[in-house]
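Missing here: one protein chain of the complex. Every other protein chain is in place.
For subunit A:
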Amino acid sequence: MTVKFKEFEHIISEQFRTEEAFLAEYQKGDYSFSNPYVKLNPYLIAPLTALIMFKTPEPTDVTITVKGKETAGDITFEIKTATEHMIPVYGLYADYANQVELVLTNGEKTVVTIQTEAAPDSVKLPSKIETTPEYFGDNMMFVSPTSPASTAAYDYKGDARWYGTLNTAFDIKRVKNGRLLLGTHRLVTPPYHVTGLYEMGMIGKIYKEYRLPSGYHHDQFEMEDGNILILTQDLPRGTVEDMCVLVDRKTGQILKSWDYQKVLPQNVAGSGSHSSHDWFHNNAVWYDKKTNSLTLSGRHQDAIINLDYETGALNWVIGDPQGWPQELVDKYFFTPVGDGEFDWQYEQHACVVLPDGDIFVFDNGHWRSKVKENYVAAKDNFSRGVRYRIDTERMEIEQVWQYGKERGAEFFSTYICNVEYYAEGHYLVHSGGIGYLNGEPSNRPPVQYTGKDKENTIFNSITVELKDDVVMYEMQIPANYYRAEKLKLYCAEDVLTLGKGELLGTLGVTEEFLTIPPAEEAGLVPQLYNVKIGLEEDRVIFKATFEKGQMVLLQFEGDTTQSYFVPTTKRPFLAMCVGTFLESDDRAVEFPVSREGLTGEFKITLIIDENKFETGLTVQL
C-alpha cells in the first residue's frame, strides 16, 4: 500500500487513558508522606509539571514549595485539608534536579527530587530580561507563538518554568474556574483556523474542547455567566474572521451570533493587508457590561467597532475615516479633540475596554495610512499601546496615553501583539511580531517569508510592563508571540479533577463538492504524493504533497459518495497571524474532514487531475 494510515486518539482520550494508568499504579503501591508517588508530566503535554500523591492518616493542609535556583525563584502554594492528597507541582526547571518541599500543618516536612529533561529548542531563551523579583514576584509571563516556538511561561529571571508541547495558538486567558482557555492544536483550514478552544488546567489536563463548525481564531472572552464569546466565521460563504458567537459553557452549543457583514460594507477603507476573503480580520473581542456592547478589532479596515450586544447594531467606529462612505463617517466615526498628540491606530490588535470606558489598544501601525502612496515603511514606523478616551454623545475622541512610539522601528510589529490593563497607570504592552529581513525592519509579518528570505529573517518579541510611566519589566525573546499574559502558575480555583474530559459543540458537516470531474481509473495512488490518512474520533485527516495547480478531489465511497475539493493552490495570505501550522514543504496539503454525517463503511479514493486513484483504504466511520 502506498498510503500511510494511522488511527489516533483525541488528546482528551489519550489523557484519560494515561490518567487511569497512573492512578492504577498509585493504587498498587504503598505511598505515604515520606514516600510519595511522583508522576512527572502526568497529562503528557506540560513537561515542567508533576503530580505528587500520598495519603495521610489525619486530614491536613500541605504547603508545597518548588525551590528556585535562588531563593527569589521559590514558588509556594498551600493546598487545603485532605487525607488523600493530589498535589500539583508547577514551576519546575528543565534539565534540572528540582527540589520540591512539602510541609504538613504539623510541621512535618519531606523533600522530593524531580529530575526533568532538557526543553526542546522550541522553548526559546530570552535574549533580555530586566525586572526585579520584588516587582514580578512569582508571576510568569506566558507567551503563545506565531513563529516556530513553544507556548511557554518565564519567571522574573527569564527561566522557563512551564511550557506546552501541543501547537496551541492565539490567546491564553485564565477563566473564573482557574483554568486556561486557549486555541486547540487541531487545524480546520489553513493557515491557522483551528477546531475551537481547549479548557485546560495548568497541569496540562484538557477538561473540555469547545468545537465550532467553522473553527476558532484569535480571541475569546468569558462572560459573567461563564458562557464564552468566540471569534469564528462561516467558511462556506468564502470569507473569514467576520463573525463572533456566544457558546454555552456547559453544552458547547452556539447561543447567539454576530455577523459583521450585516453592519459593515466589505470593500471600503481597506488597510494595506485587506483582501475580499479576509476583509475585516477580527482579532479581538471585549464585552462591556456597562454599555451592554461588544467591542471588536478589525485589522483589515483599521477599525475598532462597537456593536449592541442584543441587536448587533453598529454603535460606533474608532479609526481613520478616510475611505469610508460619508454617511457612515457622519453617523459612527469620532472627531479627534484635545491639545495633546493624536494618531489613529492602523491594523491594530487587542482592544480592551477599561473600567472608565476608555479604549486601550495595541496600535501596530502597519502601513500607517489608508492611502497606498502614503504608506509608511517599517524602518520609519512605530507600534505602541494607546489609550483613547471617547465621548459617544459628542462623538469625540482624545488620545490620553501611549507607549512605544518613542522606540521607533525597534518596537514595530506588523502583526499580532496585545495590551493589558492591571490598574490605573499600570499596563502591559507586548510587541510580539518584530522582524528583520536582511537586517532591515520587515514590512511584512516575518512568518510569511519562504525560501532564501526565510533564512535571512530574524524574529523578536518585546514585552514591557509600565507603572506610572516607569518601565518595570522588559523581556525580549528571539521569536514571534501572539500575546503575552502574566499569570501565576498556582490558582486556588484550578483544582485537578479526575475523569475524562469532554468534547463539546460540533465540527459540523464538511462541505461536499457537488461537481465530479471525469477521471480515468489509474490504480493505486503513486508514492510520490506521499498520502497520509489519519482517523481521529471526530475527523478524518488527509495529508499529501501536490504540485501547485493540481486538481484534487477526496472521495468517500459508501452507500453514497461524498466528495471534497482539496485546495492545492496556496492562497496569498496577507495576514499570517500564526505561522506555526505551516509545513516546511510548501507543497504540503492538510485537509480535515469532519466525521459528522459520515456513517458506515467507506472506500477512500482520490481524483488527481484526470486520474482516479485507489488509496487501498476502507474505513468504518
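In the analysis below, a residue touches a chain if its C-beta (ideal position, glycine included) is under 8 Å from a C-beta of that chain, and two chains touch if they have at least 3 such contacts; residues count from 1.
To be clear about the criterion, contacts and distances are computed from a predicted model.
Enquirer: Can you work out the missing subunit's protein name as recorded in UniProt? Choose among "Cobalt transport protein CbiQ", "Membrane protein", "Thioredoxin" or "Na(+)-translocating NADH-quinone reductase subunit E".
Expert: Of "Cobalt transport protein CbiQ", "Membrane protein", "Thioredoxin" or "Na(+)-translocating NADH-quinone reductase subunit E", the absent chain's UniProt record names it "Thioredoxin".
Enquirer: Of A:His277, A:Arg407 or A:Lys543, which sits in contact with the chain we cannot see?
Expert: Per the contact definition at the top, the residue touching the missing chain is A:His277.
Enquirer: Which is it among A:Ile75, A:Leu503 or A:Val552 that touches the chain not included here?
Expert: Residue touching the chain left out of view: A:Val552.
Enquirer: Given the contact definition stated above, which residue among A:Thr71, A:Thr515 or A:Gln620 touches the chain not shown here?
Expert: The single option touching the absent chain is A:Thr515.
Enquirer: Even though one chain is hidden, which residues of subunit A still touch it in the full complex?
Expert: Here the touching residues of subunit A are 238, 276-277, 513-518, 546, 548-553, 565, 567-569, 572, 609.
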